[in-house]
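Single-structure report; data block below.
A single protein chain has been removed from this complex, and every other one stays in its place.
After this line comes subunit A, so read on.
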């Protein structure tokens, strides 16, 4: 009884400020991407995830450095076989080079599907371990 009476008095005295984490959560909730980043941060060992532009730039460089690719034909929409004139063996080599560049290990089933730059960009940009 006494406690119940005391409670409003105490609450009036103490003004709780929201904790920093709760504030960050509230701020993040207003932007869905920021929320995802905020949730991923404690699980992640590196500071910043790669931006899409960075992924595109580095992928274009990997392609341009490949001996069989004509650097002038490389564009973010290029298809390995149709636009760049690579065959299936070259495609495997290119995907391996991409793995090395971003320090990834792409499983065979996934690697078989990557046959164009848009797909490669998509895969690397969405990969949580790409570095």
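Note that contacts are C-beta pairs under 8 Å (C-beta built on N, C-alpha and C of every residue); 3 or more make two chains touch, one makes a residue touch a chain; residues count from 1.
Operating definition for what follows: contacts and distances are computed from a predicted model.
Among the names given as "Rab proteins geranylgeranyltransferase component A", "Bardet-Biedl syndrome 12 protein-like", "Vacuolar-sorting protein SNF8" or "Complex 1 LYR protein domain-containing protein", UniProt records the absent chain under the name "Complex 1 LYR protein domain-containing protein". Across A:55, A:69, A:98 or A:111, the single residue that touches the chain missing here is A:111. By the touch criterion stated above, the residues of subunit A touching the omitted chain are 88-89, 92-93, 96, 100, 108, 111-112.
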